[in-house]
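Once you've had a glance at the structure underneath, I'll fire off some questions.
Removed from the display is one protein chain of the complex; every other protein chain stays in position.
On to chain A.
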Amino acid sequence: MSAIQRCSKLFSNNLCRTIINIEIRSSISDYKSFAGSRPKKVKNRFDPPEWFVPKKAYNYFDNLTPSNRDFLKEVAYDRYITNRESPLVDEPIKRNTWNPCTKRTGVLGVKIGVLPQWTKDGTKLFTTLVQIIDNHVIRYVPPEDYKQSSAATLYMKNRNYGSVVVGALSCYPTSFTKSYVNLFNEAGVPPKRKLTRFLVTPDAAIEPGTPLTAKHFNVGDYVDVQARTIGHGFQGVVKRWGFKGGPKSHGATKWHRRPGTIASGGRTGLIYKGKKMPGKMGNRWRNHRGLKIWRINYKYNVLYLTGPATPGPTHSYIRIYDTILPNLKKEMTSKEVHPPMPTAYPEDFSEGLPEEVFDDELFQFNDPTLMYNLDEK
């Protein structure tokens, strides 16, 4: 008996529940349609969208013996690593050349810290370190299909963009629902902890199942970054907007961190929209554009980007993709080496890779100390 057959027996009881649930749900919906007397349900703001798939499942690992737990891991390893089926059913997509109008996929990294570096002029700069862990392309939808899907907004319908779903951090399938795990069948990779979507032009189409690493970018190119900022929770007006508050003493009673008047009375008699008030601070999507890649570590897949102030705390997800800023795009076109299309494949690096690559302007710590020539100026 093969490992997968044994596994399916183990799972069968638990899977039954979900299947029955789905059947019951579908039967209820049929009943509603027949009845017709009830009004249609109004869509709630908190209802999930159509494409949403429940992700978390009951953790089976809790109630298993250690030997069974190891066996399940073995099965997953067999399926995804040793006996992995190639996702290439058709011929591979043709590789195109890069031009300034193309939009490639991005990658999903994890921010791991901030370090100072020095340039060869002797000026100091801070760099954020972003690690790209275990990224795979999970789905590609060409623009014709994507325009008709429910997820496409008006912005996407007017433009000729396909969508690429990228996942990071592969897990064992036991911790997720079956419907979530099935999303990864096309790519043939283990289910991922985090998914994102990038819009691409059709010439940068990419096959599901291809891994994305730090080789996706070149040193010296420019990059945009999206992430959620540090969440501060519900905060008052002094911390959130920098109001002055009141005096500490001199007879101040309960008037230390208050906003003051919100609006005037009289004829207006209302509070203007957008008034600065207490509320939830941080944990919002923010962009940083035009960050330079100073240095790449291929051993650990780490990018060194400019700036001490990229959004988000350490160990948070961060989306990285090529810049949309026109002036920096011009710089990238003028260079001899363009970014690899649609990504870098192992065949591009047949000569082998160095452990680290530096920008020409960046000081390497192996180099001798910086000396200024007397002849300059």
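Heads up, the rule we're going with is that a residue touches a chain if its C-beta (ideal position, glycine included) is under 8 Å from a C-beta of that chain, and two chains touch if they have at least 3 such contacts; residues count from 1.
In this section, contacts and distances are computed from a predicted model.
According to UniProt, the chain absent from the figure is "Large ribosomal subunit protein bL19m", selected among "ATP synthase subunit D-domain-containing protein", "Immediate early response 3-interacting protein 1", "Large ribosomal subunit protein bL19m" or "Ubiquitin-conjugating enzyme E2 2".
Per the touch definition above, the residue from A:Leu108, A:Leu129, A:Leu183 or A:Val219 contacting the chain not shown is A:Leu129. Considering the full assembly, A:Asn297 is the residue among A:Asn96, A:Thr177 or A:Asn297 that touches the omitted chain. Although one chain is not drawn, the whole complex shows that of A:Val53, A:Leu115 or A:Val337 it is A:Leu115 that touches it. Residues of chain A in contact with the chain left out of this view: 59, 61-62, 69, 73, 76-77, 80-81, 110, 112-113, 115-116, 118, 122, 124, 129, 131, 133-134, 136, 169-172, 190, 193, 211, 213, 228, 230-231, 283, 297, 300-302, 312-317, 363-374, 376-377.
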